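Worksheet: the structure to be examined is printed underneath.
Only one protein chain is missing from this complex, and each of the others stays in its spot.
And now, chain A:
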Amino acid sequence: MSLFRSEQMEYYNLVIPRESAWDVMNTLGYFDSVHIIDYDATLPQINRPFSNYVKRCDDVMQKIEQIEAEMRNFKIEKRYCPDVIDLLKKRNGSHKQFEELEQDICKVADDLEHQQQTLTSLQEKKNTIRENLEVLRNAVAFQNEDSEEASLLGFQKMVGVILKEDELRFKRIIFRITKGNIHVEIMDIQEHFIQQDRRSVQKCVFMLFYPCGDLTQKKILRVIDSFSCNKFDIPTSSEQHAQRITMLENQLIEADQLLHLTITQINKRLQDLVEVKYNCSWIEEMRILITKEKYLYMNLNMLNMTNSVFHGQIWLPQGQDQKIQQALRNLHGNDKQLPSGQIQEQQTQLTPPTYYKLNSFTYPFQEIVNTYGIPRYKEINPGLSTIITFPFLVGVMFGDVGHGLLLFVCGLYLTTEDARKSIFSGLVPMRYMILLIGFFACYNGLIYNDFLSIGLNLFGSCYNLVDGEYEIQEDCVYKFGIDPAWGSSANQLTFMNSFKMKLAVIIGVTHMTFGIILKGFNTIHFNNYIDFFCEFIPQFLLLICSFGYMDFLLFLKWCTKFEDTKDAPSVITTMIDMVLRPFDVPEKPLFESGEQQRSIQLLLLTIIAFCIPVMLITKPLIFSLNKKNHPYQQIPSQIPDDDANQEQLQNDMQKDQSQPHSKVSIQQHNEHDDIGELIVHQSIETIEFVLGSVSNTASYLRLWALSLAHSQLAEVFFSMTIASHIGEGGFFGTIGSIIQFPGFALATFGVLMCMDLMECFLHALRLQWVEFQSKFYKADGYMFKAYSFTNIKSNEQDD
């Protein structure tokens, strides 16, 4: 029953003394059934009592993210948490736990940062050594005769390293500043350098030859300085030169070793962090615990704090209060000193949230309904019937045994554990829907007798092939579905079309009638008898007497045996005549006599003609009469009442702003404007229903159209690829069909299993939302949002 109507909700006052706020919230978090109402949704987070805690959680979270980013750099995989609740229960502490965690994480993060800094400084040192080394090595290359000569002539050298990307700018500025009196040599360093920000950059060695002079040197130094590059000295003698190189090489090796050591250290440290303690890596555990802490404080912030006591309003599903009270009483165990939280039931005018207990089977169907709108509190939930009607409607359009089976197998695979880890994990929540669609596609395929566009002769056809003509056997009925002999008949398409068309209309009328009946149940449940008599009854009669009658005619025609098919009356003509020429006796009656048919149809027409005005005017009439009955008594009594209500309403609204969509159930009927509005509303509704019953019925013809499209596509793909080869048989036929098979398989998969399935799904969605739900569904509720630690997910599920 819980899916049929939403759970009964109760409104409670929650009072928590500040000292035990954390513990109470911690306890409530494990119940899956507390909906906390934000006392002032407009209040920014920062002005709430625990905003600094939330902020701290955010800060710690940032630290964790930094650590995790580092892990990704080192390609260390952490283990995700398979069962968050289990972990939380194991690690259940007190509110002081947070501080410990915070310290731990900060320490780890700081340590890591420290090591990082060591690493960067080492890296930098190494870079400098390498630069120096490169300079010296390259300097040898410059040491040719010219340079010897130059130094003899009083030219001086300056060597250093700059970024490769600065090279051109450097050359140009040097040229400008010394008016071309400097010779610049640039040598690229092949191996790239790793910068502080882990970017690898190319650098190059430059060597400047300039004439002696302080002014020039100063200028050059300034330029070099402005490029923030390193300048190195070159030893004068080649002996020293070689010495320096060996020294630097040794230094480089040392630096490399140190670097390597630091990296291993960091790596080890990070490895420690991913070690599994309970059921996941330490870092993941921290992430979950901090998330929980933040979640708890965020929800605690929804309560109003006055004098170190938290007041708040919550919604509970019926029957949960006992459990929660029990848990709160046991909160401090033997220690009676500490006060615990309390809940008290309260009367309220607020609309409760809509709450269904869902499982993985009902989830996708409820999701289809919720996408359209959340059911009003206690309204009949279309989600329940959707479980069968929706896959069935898709199945009607997708009807094919072969394709259905394929889909069914896909659905079966998705229900297995393997599927969660595969690339299809996104489809896993939909698995039961896919399974059911596959099943109903199979079922409808059997009715259409269609297996990848070929008929199956399962029960033995009732037709015998005699001289190329089919002859029917006496008193034989094909057991289930369409006789396969139709598959090879000339009028197969005409026959199937007429059959599917009729089927579509029958399904459609049944579906809509069902919707109207649900409306009837709704009106009874809400004790809205005006709606029951003024809307439900006439609507029901109208549909039954018009299209219900048409369905009846279809069945009647199917059950009647006509000697000559030309004598068979057309249902469409009958229906048109019924409306346009109601008083004529039908020429080709479906009933035993034309007179009988005429009188039945006249009766139905009378009912229809009677229903429309009932829908149109009774409801406004009753309202206006009600008002006129007490024109003077009500007004004085109503005014203070109204004001009080208004105040109450405003108060409620303020409290309730967390759910902007929530409707306050008491509606202030300002009846003066209301009547006019009601008349307009009612006439729109009536016109919509009357026209809708025609257009919606026609809309169900999409069931036929899509199923036709499906079967025709399947046939085309089959006949265009392997059909002729299979017919040919023998060796060449086999080879041919093997060659052609990929084409067939790809077309079947791509066009039919993917595109066509999607199309059928969308059309079924439309039928569900527009044709079915419009009959009864109000969809103006708001969701029950449980304050529950199950909302905390391990990272893996987020991705």
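By our rule, a residue touches a chain if its C-beta (ideal position, glycine included) is under 8 Å from a C-beta of that chain, and two chains touch if they have at least 3 such contacts; residues count from 1.
Here is the rule we use: contacts and distances are computed from a predicted model.
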Absent chain [UniProt protein name; select from "COMD9 protein", "Auxin-responsive protein", "JmjC domain-containing protein 5" or "V-type proton ATPase subunit"]: "V-type proton ATPase subunit"
Residue among A:89, A:172 or A:329 that touches the chain left out of view: A:172
Touching the absent chain when the full complex is considered, from A:62, A:181, A:425 or A:473: A:62
Of A:79, A:125, A:219 or A:785, the one touching the omitted chain in the full complex: A:219
Residue numbers in chain A that touch the chain omitted from display: 44-46, 51, 55, 62, 166, 169, 172-173, 176-177, 219, 222-223, 225-228
